[in-house]
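Only one protein chain is missing; all other protein chains are in place.
On to chain A.
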């Protein structure tokens, strides 16, 4: 196509022609299929470029609205479906109701996050009075403030290494805190014992390796999670993904 036609097409689509010029050009198009096609393509190109390049205040406002709603409907709603199982156990001082948890949280990034089953910690102590360290730790833990929970659990664990609940969650906060080796020391000991957290500890041993991308050890520990225990299905699933 010649340069003159190209210029005319451009002026026509961009609205740079007066009425008479428009009429003349339309007449010219009627007898020129190539020109008609070019005008159509030019129009498409203009729409595309306008979509991508033209300043659009309403689009910016819309994006802001969508950004806010995304936070409400996606991020904040990142609740897990939790399977709560209560296990009552008695230690020297108190009977603690343990709320174990979770299970399924598919919308997380890493395998570790996806398969972290202990997303909340629930403590219920007999008797009344000031909040115990364990309760405070649980509150932090449930707010995903693992660093704060870790400090309290460290104290609790130091004061009473036989408190399997404190040990278990302390182990998890250590994994969160990238202290996997230290966590494993505690979890391994828990696994050797006979507490309610025995197999949860094995599962988290595996997860600590998953987090460090040590698949061989992760697989080894997943095999220590026997059928019938709460993490068995997850363990199998995770094993198949490694």
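The definition used in the following text is that a contact is a pair of C-beta atoms (placed from the backbone, for glycine too) under 8 Å apart; a residue touches a chain by one contact, two chains touch by 3 or more; residues count from 1.
The definition used in the following text is that contacts and distances are computed from a predicted model.
Q: Just to verify: the chain that's not displayed, which of "Sigma-70 family RNA polymerase sigma factor", "Glycolate oxidase", "Putative outer membrane starch-binding protein" or "Branched-chain amino acid ABC transporter permease" does UniProt list as its protein name?
A: In UniProt, the chain that is not shown appears as "Sigma-70 family RNA polymerase sigma factor".
Q: Given that one chain is not shown, which residue among A:10, A:28, A:189 or A:212 touches it?
A: Within the whole complex, the residue contacting the unshown chain is A:10.
Q: At which residues does chain A meet the chain that is not included here?
A: Residues 1, 3, 6-7, 9-11, 14, 16, 38, 41-42, 44-55, 58-59, 61-63, 65-67, 69-70, 72-75, 78, 106-109, 114 of chain A touch the chain that is not shown.
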